[in-house]
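For this view, one protein chain was removed and the others were kept in their places.
Up next is chain A:
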């Protein structure tokens, strides 16, 4: 019966698909390609109402095979994709976008641009929400490519400017690129998402034409709109923008403070700490200590010499001045039960000494102050340092011995 026939057909389709998957997962691209030619037959009797019909599978599998097959060429790839575009209306934009990505990754930027423009002009009935998103992405990527050619022309102009002559046609083209890019980029960054690439380009354009207000607004929106994900880069871009335009220390600090709240382990925390340490306000200096302690909580900072030297410097300052020992005490309280095992074990002393002498020096200083002169880390490193006749370790030992009472006050 026809029902049975359908069932059998479905079964053999599944078997064939399994063979294809198996071959692909074992990187047997030629074998997979052979099976795919059989699978294409399934298009003729596509009864499925499934989410992913055979035509989408053929597009996906075919693309993958052509990307890895040893004998495939860009021409073949293009003709395959052109066929795929005609297979499904719902998928047209997605296929176009992926095609453009393929061209971009292979360095064919002009072809990709043409493709994107073509896709942009496509209309088919009412667009679904997904198609709407895909269309926005297509426009954004086209804007990105416009930006690329804009910056290329900008460089040409700069070069020409250095050589002392002007080129009006290049300048005109550059401006048209700017307009096209700006329109498209502006659209996508209104939608919540991660748009680092597009935001950067758009801000660059605005800055070049001197529209700082708009740029600042865009960056603020990107960083502080609660509908957007908590992207550390958004705050970094804002901070960098403020820094570029010589904004006040206060605004810089407030930008970094927010970054610190989101990502205490961000690499900018070193800058933040230095900035705060230089501050005359006590509160800021205390925040600086907090920031550096918090950064060193993270496993990724464990062997960061810069961070340890920041901490060592600030702790040393406090100990020498004997003011604000309570700051250290406050920070140390929540860490004293696990920092010794995490940072100052004998095993780490040995390893740090072997691998990075200056790291072990900074850490030994901190350990000596926080844990006293009997701490394993300090003992081992200062002993090794003295044995190796390194001068700074001898000074370090003297310093810690002299300020040992501090340890008692901190831990008490």
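Basically, contacts are C-beta pairs under 8 Å (C-beta built on N, C-alpha and C of every residue); 3 or more make two chains touch, one makes a residue touch a chain; residues count from 1.
What we mean here is this: contacts and distances are computed from a predicted model.
This complex has a chain not shown, and the name its UniProt record holds, of "Translation initiation factor eIF2B subunit gamma", "PRELI/MSF1 domain-containing protein", "Phosphatidylinositol glycan anchor biosynthesis class U protein-like" or "TAF1C polymerase", is "TAF1C polymerase".
Interface note for the absent chain: among A:12, A:28 or A:404, the touching residue is A:28.
By the touch definition given at the top, chain A reaches the unshown chain through residues 17, 21-22, 24-31, 34, 50-52, 56-57, 59-64, 67-68, 70, 98, 101-102, 104-105, 107, 109, 133, 137, 140-141, 148, 151, 155, 188, 191-198, 200, 227-233, 236, 262-263, 265-267, 297-301, 304, 334, 338, 341-342, 345, 347-348, 351.
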